[in-house]
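In this view, the complex is presented without one of its protein chains, the others remaining in place.
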Amino acid sequence: MTTRTTPVAARGTSPLARHRWAVEAVAAAVFALALVAYGSGASFRQDYVVLICTYSLLALGMYIPYIMSGSLSLAYNAYLGIGAYACGLISTRAGWSSLWGVPIGIVLSAAIAVVLGLATRRLTGFYLAGVTLLFAVAFQVFLLDRVSLTGGPVGMPVRRPHAFGYTFTRYDIMIGAVVLVWIVGLLLSRLRQSPFGVVVRLRKDVPQVVESSGISSGTIGVVSLAVGAAIGSVGGSLFGMMGGVAQPESFGLHIIFLAIFMPLLGGQRSPWGAVIGAVLVVVFTFELHILSDAGTLFFAIAILLVLRFAPLGLLGLGTPLLRLLTRLRMGRTPGGEGS
Amino acid sequence: MDEILLSCSNVSKSYGGVAAVRAVGLELRAGEILGLIGPNGAGKTTLVDVITGQQTADTGVIRIGTVSLTGPPSRRARLAGFARTFQHPQLALDMTVRENILIGAVPDRFSSPWRVLASAFSGAARPATPEIDDRITDLAAELNISALDRMCADLTLGEQRLVEVARALLRGPTVLLLDEPFAGGDPRGVEGMIHALTRIVERGCGVLVVDHNVDIVASLVDRLVLMDQGQVVFDGLPTAAMASQEMRTVYFGSGT
Partner (left out) sequence: MPVQLWVSVVELGCFAGLIALGFFLVLRGADVFMFALGPLAMFGAMFGAFQVSRNGWPLPIAALIGVAIAVALSGLTELLIVRPIHRRTGGQENPSIVAIVAILFALEQLAGTLFGRTPLPGTPFWSAQFRWGEAVISGQSIVLVAVTVLAFAGVALWLRRSANGRMLRAVGDNEHAARTLGVPVDRIRLIAFCLAGLLAGVAGSLFAAKAGVSFTSGLQWTLVGFLAVIVGGLGNVWAPLVGAVLVATLQTWSVFEFGHAMRDYLTFAVAFLFFAFRPKGIFQTKVRI
């Protein structure tokens, strides 16, 4: 029996007012500080932190089109690659600061995402996934083949970024990467709750409703892809600037697979799930030496387990736990609403 | 008589040789509730899909005022001020009632690619929309929808249909299409829908009710259109329709 006595929600209280943005921002900041503290040690740790941030931006870039809007357009290696190569080209060919590569990469990858999105707008599911994977292969081959432009298999150097006469150190880049992930994560979390986010999520389940409400579902899809590609491209730029090189092998299909799985592992209900997934990938593949070669295999198995048994991901496991804790606490507090 | 909001003339649609809708003509006037009834397979839903653009008609013209309607559903909905509900409620079940209704309030923000992009940025900057929330809250109260923060998966079929009506009404439509609003509803759901319909009429928009529950529809509408085998066989006052020979033929198969 559903109770009919539930009062209609009071006016003026937006459901968002109850969402504690400050708490989320602070919790994420604490996490960011922990990352920075970790990265303040040996130099290789800074590479790990930037790799985590790169993967985070990749997964965050996929968050709107893939998790929220349900599009399996998968050519994300291209967007990352464009970000890195834009920094490389602008710094070695034009001699400008590689920071200029960031906006150039954003515009270029968003443009390619729009073209690819328009070209595949009638495809969904397996066919969209397949044809965008073919595009991803063709992109990697392009990097290997166009030696005059991309440097071929050895890639091309990316100069350290500089601005106003100051050349950024690796440590600076690491700090910048962490701050960037923090900002993008928060913005996406807010975006998810906004009308745009609601419409994009409705498009995933009930596309006819979006259309019959007078909103072009195709336009929503293409814009989501463009925004996602731009975020991914920034990740690629960071990766290139940190490593000092842009190479084809960094932008193969494996990163697409990682990117598909990261948000599922961490949890789909929040962009932070994607970040958690990124941390786990890097920990599994590089940090757990006992797993040595099998790190990626363990990651793959973890994914299968999560898909099968915990469809809401690790953050999803936290919610019932939290609910249980609150219930226990409420049960004990006098006057609390025991159940 | 009030102005004609929506008119169909000579609309036909067939699937692989089977004519689902044959040369149908229909008019809907402002402030009118028009009932479209007929047995299963009479072509009612196909006609609605053709009007809204989910399907394209083989022949015929659909006009809103004097403008001919073409293109994808989103374009038609914008041009015509259509809003519709679906025979099988189309709700994102793992989202809240409020979120499902909200889309009705915001189509203006998504009318061009640039506006979509802008709404993405403004959404990240300022996700809360208190003024829209207030509108949703008021409308929900009017339609007796309670607990807006429930997941749609927890609703009964009747409640889901009401949520669809709320979503459609929030757009402030000039023409509202209700596709089988009474089908499968428990008595409470039907009651809620009848109440909703009285509120809808107060807003002065034209309403097309498609259903096969003849008795309920006939008691609510200003005019009845009876369809059978893809054609309109009767168009007139509900009382006349109920007494007509065609009605008896279609529903009871008696006499000629």
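By written order: A and B. Residues from 1 in each chain.
The definition used in the following text is that contacts are C-beta pairs under 8 Å (C-beta built on N, C-alpha and C of every residue); 3 or more make two chains touch, one makes a residue touch a chain.
Just so we're clear, the structure is a prediction, and the values are computed from it rather than from any experiment.
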In the whole complex, of A:94, A:304 or A:324, the residue touching the missing chain would be A:304
Out of A:59, A:156, A:226 or A:260, the sole contact with the unshown chain comes from A:260
For subunit A, residues touching the missing partner are 70, 72, 119-120, 122-127, 129-131, 133-135, 137-138, 141-142, 144-145, 253, 257, 260-261, 264, 293-294, 296-297, 299-301, 303-304, 307-308, 311
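The working rule: only the chains that are shown with their structure count from here on.
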Taking each chain's centre as the mean of its CA atoms, subunit A sits from subunit B at a distance in Å of 39
Touching subunit A in the complex, subunit B uses residues 52-54, 72-75, 77-78, 82-84, 86, 90-96, 98-100, 102-107, 109-113, 116-117, 119-120, 122-130, 132-134, 137-138, 140-141, 146-149, 154, 156, 167, 171
Counting only contacts in the complex, subunit A reaches subunit B at residues 2, 4, 6-17, 64, 187-188, 190-191, 193-199, 201-202, 204-206, 208-217, 219-220, 222-223, 226-227
